[in-house]
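Removed: one protein chain of the complex. Kept in place: all other protein chains.
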Amino acid sequence: MNIPTYTAQQIAERFGLQLHGDGDTEIHGVATLAHAGPGQLSFLANPRYRAQLADSRASVVVMRADDVEGAPGTALVAKDPYTAFAKISALFEVAPVREPGIHPLAVIDPTAHVAANAHVGPFVSIGARSVVGEGCVIGTGSIIGEDCVVGDGCTLIARVTLVTRVRLGKRVQIHPGAVIGADGFGLAMDAGHWIKVPQLGGVVIGDDCEIGANTCIDRGALEDTVLEEDVRVDNLVQIAHNCHIGAHSAIAGCTGIAGSAKIGRYCLLGGHVGVVGHLEICDKVVITGKSVVRNSIHEPGEYSSGTPLTDTRTWRKNAARFKQLDALARRVAAVSKENE
Amino acid sequence: MNIPTYTAQQIAERFGLQLHGDGDTEIHGVATLAHAGPGQLSFLANPRYRAQLADSRASVVVMRADDVEGAPGTALVAKDPYTAFAKISALFEVAPVREPGIHPLAVIDPTAHVAANAHVGPFVSIGARSVVGEGCVIGTGSIIGEDCVVGDGCTLIARVTLVTRVRLGKRVQIHPGAVIGADGFGLAMDAGHWIKVPQLGGVVIGDDCEIGANTCIDRGALEDTVLEEDVRVDNLVQIAHNCHIGAHSAIAGCTGIAGSAKIGRYCLLGGHVGVVGHLEICDKVVITGKSVVRNSIHEPGEYSSGTPLTDTRTWRKNAARFKQLDALARRVAAVSKENE
Partner (left out) sequence: MNIPTYTAQQIAERFGLQLHGDGDTEIHGVATLAHAGPGQLSFLANPRYRAQLADSRASVVVMRADDVEGAPGTALVAKDPYTAFAKISALFEVAPVREPGIHPLAVIDPTAHVAANAHVGPFVSIGARSVVGEGCVIGTGSIIGEDCVVGDGCTLIARVTLVTRVRLGKRVQIHPGAVIGADGFGLAMDAGHWIKVPQLGGVVIGDDCEIGANTCIDRGALEDTVLEEDVRVDNLVQIAHNCHIGAHSAIAGCTGIAGSAKIGRYCLLGGHVGVVGHLEICDKVVITGKSVVRNSIHEPGEYSSGTPLTDTRTWRKNAARFKQLDALARRVAAVSKENE
């Protein structure tokens, strides 16, 4: 592996940043302000870390214009230092090489079509009538069932399962263990015994989506489960059948979204959030971690539920009172009235 | 793939439904009221959707007797339209064909026994002394460890792991990524270091159970973890060692049940529910999504916990007061007394 090297000047030009200091400074890696050493580039985005700037041994730091005054060493000025840093840091990412071609220990159905320049790793199986587009990487142990479409430039890192009728847009990235297109959880009771409601729909995932490790997105019962473009989903998330997630929304780990929920564009769901089924969340809604959404939300903004953490003894006393809250409120109303 | 076609008359006879309208109407698929087109059958179960009936382009609609009056087109009358629809819709499900036989890229221990008419896909391994019954489908990449029994007619969709000592009844269906029979989480502290408590039990899963994608059911420490017949488990559910789940219960996604909990028959656990270990829930209990069960439940009925979602600013003010709830209740009691 050759370590890539760039000068501060080259980076400034490439990303349209303003340079303060020595443009010849060579950079061969990125690090946090606290841990960067010579030859490394860092960033200052959160004002909380400004104090670290003076002591940082980073050769170059990306920062806002306001922070340049008094900054030691070479600075690159960006309106959004974190975003600029994300782009710069991609220069130093060494992605593993995945050569085009189908591994001899892959099993491809004769009716499937795999682009000649796609990579198909060992222990992959691709089912009937499925299509893998140009430049895709289908990593080791991935399983693509029947009637799937993997758009150009997609990466299934490894051990991804697309069960059936899953259609990925372009440049979708899916992490190991994710299961897309399994049966939705549809049940009907018949004479004291469950019967399964057939799940005849599929899953449609838009361009540039990313799906985390061990996340599940079920296929729809009658219509499709849909993620619009650029939806970002973390690990261990459950997206049930017939959900619809708007473009550019991001969903953190362990969140569960029940069936037929409709989530808007540019929404942010924190970790461990629960969303009840058959409701609607409008665009630009933020739900903080561990909250539960039991009703539709029609106004953009940030929403929360839950109670604060305390020592268990205190918690027990207060939690017991929660059961009396309505009675308490009634008594307060009565006392207030008496006092009038 | 041939598209199956049935007349309204054929469907009525097959499922014992009453026909209103043209029995010769041909049906070649199913859809929601809103999206059905000619040649499709739909259903009306939830009165909320009754308004859609007039505009629906569905050729046939399954509904209750009350709704037939004034319904356009052909109707099939059912006491429970959703259950009837589930059965009808199975006619139009095109299941992928899994031919009997063992794929050359499967690894079967010489002491294992696989029924001649079972399907064993590529990249499957079956361990010592394990048995796969008649007509089973062991999908691609599934791993069956030592001493497992897979009953007749089971389907492991793909990439399912039965670790060891897992016994499945008949017609059990398991979705990709599920891990059944991993070590329970048993630890004992010994001189400041954890030691592992051996997990010597197994997992017993009854007939007609269904286990969702990436769900985990651990094997017991000394006895078995048990799911009785017809238990339905959604995705990303954790069922810890020595749990016992009664017949016909259903558990929604992201729910976690701690060790040795005993859950009754016909229980419904919503999504993201937490159940503390070593407690008992009686038959016919419903726990709404995101609730936590910290004590045994002895009465059937529906139970909930948690607080409502509000905008974060309002939530912060109210949540802070939760810490003072006991003090508040005491003050109210004191004031009430003074006012007497």
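As written, the chains take the letters A and B, and residue 1 is the first residue of each chain.
Here is the rule we use: a residue touches a chain if its C-beta (ideal position, glycine included) is under 8 Å from a C-beta of that chain, and two chains touch if they have at least 3 such contacts.
Please read all numbers here as calculations on a predicted model, not as lab measurements.
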Selected from A:D55, A:E69, A:E99 or A:D311 as touching the chain missing from the view: A:D311
Option touching the unshown chain, where A:G141, A:G246 or A:G264 are the choices: A:G141
Sole contact to the chain not displayed, among B:A45, B:V132, B:V226 or B:A258: B:A258
Hidden partner chain, residues of subunit A it touches: 30-32, 35, 80, 82-83, 85-87, 89-90, 92-93, 96, 103, 105, 121-123, 140-141, 157-159, 173, 175-177, 208, 210, 212-214, 230, 232, 234-236, 248, 250, 252-254, 271-272, 289-290, 306-312, 315-316, 319-320, 322-326, 328-329, 332, 335-336, 339
Residues from subunit B at the interface with the omitted partner, ascending: 105, 107, 123, 125, 127-128, 141, 143, 145-146, 159, 161, 163-164, 177, 179, 182-183, 185-190, 192-198, 200, 214, 216, 218, 222-223, 236, 238, 240, 254, 256, 258, 272, 274, 276, 287-288, 291-295, 297, 301-308, 310, 314, 317-318, 320-322, 324-325, 328, 331-332, 335, 338-339
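The rule we apply is simple: only the chains that are shown with their structure count from here on.
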Distance from subunit B to subunit A - Cα centre to Cα centre, in angstrom: 26
